[in-house]
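If you scroll down you'll find the structure; I have some questions about it.
Every protein chain except one is present and positioned as in the full complex.
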Amino acid sequence: MHFASDNWSGAHPRIAESLTRHAQGFASAYGTSDLDKAVEDQFSTIFEREVAVFFVATGTAANSLALASVAKAGGVSFCHADAHVNADEGGAPEFLTGGTRLFGVEGAEGRIDPQALEAAIARFEPASPHHGRAMAVTVTQATEVGTVYTLEELDRIAAIAKARDLPLHMDGARFANALVALDATPAEMTWKRGVDILSFGGTKNGCWCAEAIVFFDPEMAADMPFIRKRSAQLFSKSRFISAQLEAYLDGNLWLDLAGHSNAMADRLRSGLAAKNTARLAWDTTANEVFAVIEKSSAERARAKGAKFHEWQPPHGWLPLPAENEVLVRLVTSFATTVEDVDQFLEVV
Amino acid sequence: MHFASDNWSGAHPRIAESLTRHAQGFASAYGTSDLDKAVEDQFSTIFEREVAVFFVATGTAANSLALASVAKAGGVSFCHADAHVNADEGGAPEFLTGGTRLFGVEGAEGRIDPQALEAAIARFEPASPHHGRAMAVTVTQATEVGTVYTLEELDRIAAIAKARDLPLHMDGARFANALVALDATPAEMTWKRGVDILSFGGTKNGCWCAEAIVFFDPEMAADMPFIRKRSAQLFSKSRFISAQLEAYLDGNLWLDLAGHSNAMADRLRSGLAAKNTARLAWDTTANEVFAVIEKSSAERARAKGAKFHEWQPPHGWLPLPAENEVLVRLVTSFATTVEDVDQFLEVV
Amino acid sequence: MHFASDNWSGAHPRIAESLTRHAQGFASAYGTSDLDKAVEDQFSTIFEREVAVFFVATGTAANSLALASVAKAGGVSFCHADAHVNADEGGAPEFLTGGTRLFGVEGAEGRIDPQALEAAIARFEPASPHHGRAMAVTVTQATEVGTVYTLEELDRIAAIAKARDLPLHMDGARFANALVALDATPAEMTWKRGVDILSFGGTKNGCWCAEAIVFFDPEMAADMPFIRKRSAQLFSKSRFISAQLEAYLDGNLWLDLAGHSNAMADRLRSGLAAKNTARLAWDTTANEVFAVIEKSSAERARAKGAKFHEWQPPHGWLPLPAENEVLVRLVTSFATTVEDVDQFLEVV
Partner (left out) sequence: MHFASDNWSGAHPRIAESLTRHAQGFASAYGTSDLDKAVEDQFSTIFEREVAVFFVATGTAANSLALASVAKAGGVSFCHADAHVNADEGGAPEFLTGGTRLFGVEGAEGRIDPQALEAAIARFEPASPHHGRAMAVTVTQATEVGTVYTLEELDRIAAIAKARDLPLHMDGARFANALVALDATPAEMTWKRGVDILSFGGTKNGCWCAEAIVFFDPEMAADMPFIRKRSAQLFSKSRFISAQLEAYLDGNLWLDLAGHSNAMADRLRSGLAAKNTARLAWDTTANEVFAVIEKSSAERARAKGAKFHEWQPPHGWLPLPAENEVLVRLVTSFATTVEDVDQFLEVV
């Protein structure tokens, strides 16, 4: 009953097989091998346009270097107040962009509120050396709290960014989960909406370590080879990332895994909603479920071996858990089984 | 006939198997799993003392963050002029240490000359805000040009550093190759010599991606968890590194692989020395061979499929290649075969 | 009728005279002259203990380098949400501390609310590489909106910082104004309250350019000479700062100037309170007055040559100005005259 995080899972067997298959032989290093090129081409196919792809080590690196690629002195990037980039990356975005700032924007259920975004940007308009200047907007899809921006919601955010010539970045640590939740194509959920740069995450969805920064306009990426190396994020045996992604993207494995993961979350959601010892904290559609459960239930589940995190109630979210309740986060992954879910529902 | 670099090889079958074996199941993330702990303990065993171990994504990260852990405003780190950290890391050491400087010290055959080191440090003594202050000494073992510091040579460098209270860092991207070349224990080649921090490299010697920063005094590492995260180098599924290292260190696989690699270099050295169309540029003992060969030989070898790099003659190295000659670097790895070597010797 | 800012004034005649007097002759550079030393000693006298003093070019530099001296990877400094350091320094604190973060804490009338401070710090406890770690608390005295922390209020903030071993910094861009408003001694308002580092500002109170970082424990300043030079803030002809400060501190000129400035603000406050076309926005005690006045009054005053800024209503401040009103900031300085004030009161 592992619901602590999707990064507690390991690697899918087909990912492991691909690594084994490509372990033999020699290939040129630092991202120049045939396999690297083939996987890069695969990205262009999947996104239905020529893209520039840069593998990096972590999702934090993907987000931070995406922002670094558009960094300016005195720059301010707008994200949701509870976004991973703002709350959980240990200052990496600030450090790796040379000291630019993040500005947390409010919004219900993990989505940036468009009006709040406009007001936030307006605080930095017109640009001034004193208060700084707007530099980028970054959205998380799926969000940090299991919700997903609809395509229309992305359009609204993108329109605000575009009207001010601000690049739009998407943190896609759970990109596949969002895609499946929306039943959209990769192109529809990104550049067709106005997204300029994507952090494409494979790690949480069945890879060992596969994160990429995708630029929908390759010209925007001109400095990235230097930015990546300067940040010590250029792998020598780059094909170990490519080997994972080859299997991940092949035959839509990635979407199948995310589909499974989301389905397991659905099963959790339905099961919890039907209980009277638990209630869903808010509606989620991707592979995270937030529920208010009785403390005694939580203890019982833990005693039976269930793993999950208690969660800090988001700013402004109501009603808060009662004295005898607790807000918990449950994350499913490609490796979650029906049995795990049903057992959890039973013990809770 | 792949002699371009040891990072053109893939992963050893036992490394790949270990990754497959550990792909299943769930484990806590960010370096906190049982496997992570077990591998960290294994490091303490191998080095015969309690050490603090931090996995990072690249050798560049290991070197840069090792220096970041001892960084000071106005700091200057002393390395060999041709060291990887100085010549090939795209400014990462400067960037990730917050703008400190590297000072390249001369020395024959890739080893820092002790007298030159003393003179270099003396330029920054006493410390002054104007010219800055000495911050660290960093040696590469094996060196960038295939040589190895003897234990006595390390003692001399360490004595200079210790006399000035400077931490001593060792870039061990080819640590195992040096160890085998010297027939020394890991402890003998590091902390028993005065090394404080080690970049322990597994990638070039049969891993996919396995680099670690090892602190011989764990107290020196107090800030490292923050420094690593801020630099976006903390893996979520950390066990994919641990799984590699478990196999790598098990039953001395790492030393066997380095032993094979060095032996293949020996075979190349002997073969080339016996030829009259080639001569060894300088004596090496690890898995890199530098030779002056006739241009026509080089072309012939390339036509037959041999891969290798031409090399920039090091500053001060004599005699320079003649008009019809070229200096080449040949690197062997765990995956180099006797047949590859013999075929190369034949065609050259 | 100049009420735009206290930095619109020039230099007091005695400051100018001192500069002229010291313009002759030779003196050693970079802060080592007899005059520099004498002024540093004068700081120790004024603060009733041995302090370490570092002149820098701007208040922004003083604040940023004070924080840089206690910076840590993943560090977070707590300030009032509307503090100058957070709102108006163009990212300098983030940049010059190597990418640490500021966290804006709420609080009425420009003062950090102690409970909000505790809650804010608690978000980063225990320290974690993911969310970072508390690094410093910084208060502004007088605050950005003309108010002043009482000694008891400073005690409360200091107690919170000390309980967590966090250094306490005071931005004293208007230090003298606060001192006079409280009728406290420099020692009483700083280290006796628990302040560790002070940005001592002279520029707004009659100097041309005189900002200093004062460390109440000189040992905390060990790295500052390097931090200051690395940030290009070490003046060669340092005595041009010392010459200003010699006159500034001599015979309590600084307190007299601040006293005048505060008195002029008092006159403004009383005058505006007595009007029915204006009301004080909130109570201030230093040299800034915030008032809600009718737009027609503001226009009339401007037409007569009055200079002042409209102000963004602080977050949560009520009641907001009516449609026909505007919130304005009026700043007095050593150079403000009774005539200026009375004329302004008349036209408004």
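List of remarks:
We call the chains A, B and C, going by the order they appear; numbering starts again at 1 in every chain.
Here is the rule we go by: contacts are C-beta pairs under 8 Å (C-beta built on N, C-alpha and C of every residue); 3 or more make two chains touch, one makes a residue touch a chain.
No experiment lies behind these values; they were computed from the predicted model shown.
Checked against the full complex, the candidates A:Gly10, A:Gly59, A:Gly99 or A:Pro167 give a single residue touching the omitted chain, namely A:Gly99.
Here the missing chain is touched by one residue of C:Val39, C:Ala61 or C:Leu245, and it is C:Ala61. Although one chain is hidden here, its contacts on subunit B can still be listed: residues 73-76, 87-91, 94-101, 128-132. Interface residues of subunit A facing the missing partner chain: 30, 68, 72-74, 98-99, 127, 129-130, 132-133, 223, 225-230, 234. Although one chain is not shown, part of subunit C still touches it, namely residues 2, 4-5, 7-13, 15-17, 19-20, 22-30, 56-61, 64-65, 89-92, 95-96, 203-204, 208-209, 226, 229-237, 239-240, 307, 335.
Just so we're on the same page, only the chains that are shown with their structure count from here on.
Among the other chains, C has the CA centre that is most remote from the centre of subunit B. In terms of their C-alpha centroids, the spacing between subunit A and subunit C amounts to 41 Å.
Annotation for subunit B: residues 30, 226, 229-230, 234 touch two or more other chains.
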